[in-house]
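All protein chains but one are shown in place.
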Amino acid sequence: MTVAKIGIVTVSDRASRGEYEDLSGHAIIDTLNDYLTSEWEPVYQVIPDEQDLIESTLKDMVDNELCSLVVTTGGTGPAKRDVTPEATEAVCDRMMPGFGELMRQESLKFVPTAILSRQTAGLRGSSLIVNLPGKPKSIRECLDAVFPAIPYCIDLMDGPFLKCDDSVIKPFRPKTK
Amino acid sequence: MTVAKIGIVTVSDRASRGEYEDLSGHAIIDTLNDYLTSEWEPVYQVIPDEQDLIESTLKDMVDNELCSLVVTTGGTGPAKRDVTPEATEAVCDRMMPGFGELMRQESLKFVPTAILSRQTAGLRGSSLIVNLPGKPKSIRECLDAVFPAIPYCIDLMDGPFLKCDDSVIKPFRPKTK
Partner (left out) sequence: MTVAKIGIVTVSDRASRGEYEDLSGHAIIDTLNDYLTSEWEPVYQVIPDEQDLIESTLKDMVDNELCSLVVTTGGTGPAKRDVTPEATEAVCDRMMPGFGELMRQESLKFVPTAILSRQTAGLRGSSLIVNLPGKPKSIRECLDAVFPAIPYCIDLMDGPFLKCDDSVIKPFRPKTK
């Protein structure tokens, strides 16, 4: 059985300079550990909000590290340095608008500023790249909303079969294609 | 009274090779027959998941066949061969993001994998092109959601006046422009 490689990219000027601990990246790893019962291996990077560097990191994780899923956190707001969605779109061949729509809709239940989140998702070759917001407490909220669709998405691209702890998260796989 | 020409494009490698019957294309024709009381004429094609071919088929239906509406089915998922939204965007001058948003939202009531649907809609000249999902049973669901807006959209582009059976579907036309 293939071990699934999953990229986790924290995009943050301050975390990359060591000015604070990367709580969001760790929240992603913790959440995936909670969800997944099949073997997986994180490929983890903390980088500043530089579009070129975000693009090259995403490309490396997909093309060289062969991650079937890459999750980013940070850089999705309207501040001048926030360019994660632009970097994501630049490296993807095909976009997946439904992820951003659902995450914004979920966050709108909590805060009206959810519409400021510019997060997106897309496909590069046979890999899925998903932007999450930067705030640690929003990570679980957003992953709980979109993760049920991710294992089947990776199946459709002939990636590794992700098994989940059904008492934590229920991935959905339609019976017929 | 002008007969409305409506394009129906089934995008499927297997249906185009005759490996199975095109249930989705027929579901679209059946649904439109249920909806419409004014005269209409289908222009129907089954083609493989090739972006160039999807683009040239859409162009032909709009530019030569003069379809005021073209509905596609298939090729909107994350599988490698799924490129219908990319072909649609390539031939449209202006996009209509509300169609995809609403269809995903409707499908989310049934399956969490609705966010994997990348379907979009757009305008080429004075014609509306709308992507539907590939599964026959989702066709009616999605058309029921978006069709009420379509006759007025075509009015706004000076296309043929579509009359519907109000007991089946209620098109909405605002009183004032």
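Per-chain numbering from 1; labels A and B assigned in written order.
Here is the rule we use: a contact is a pair of C-beta atoms (placed from the backbone, for glycine too) under 8 Å apart; a residue touches a chain by one contact, two chains touch by 3 or more.
These numbers were taken from a predicted model, which means no experiment stands behind them.
Among B:66, B:111 or B:149, only B:149 touches the chain left out of the display. Among B:2, B:37 or B:126, only B:126 touches the chain left out of the display. If you put the missing chain back, the residues of chain B touching it would be 94-99, 101-102, 105, 123, 126, 128, 146, 148-149, 152-153, 156-157, 172-174. In the full complex, chain A touches the omitted chain through residues 77-80, 82-83, 85-86, 97, 100-101, 104-105, 108, 111-118, 120.
What we mean here is this: only the chains that are shown with their structure count from here on.
For the pair chain A and chain B, the distance between mean C-alpha positions equals 31 Å.
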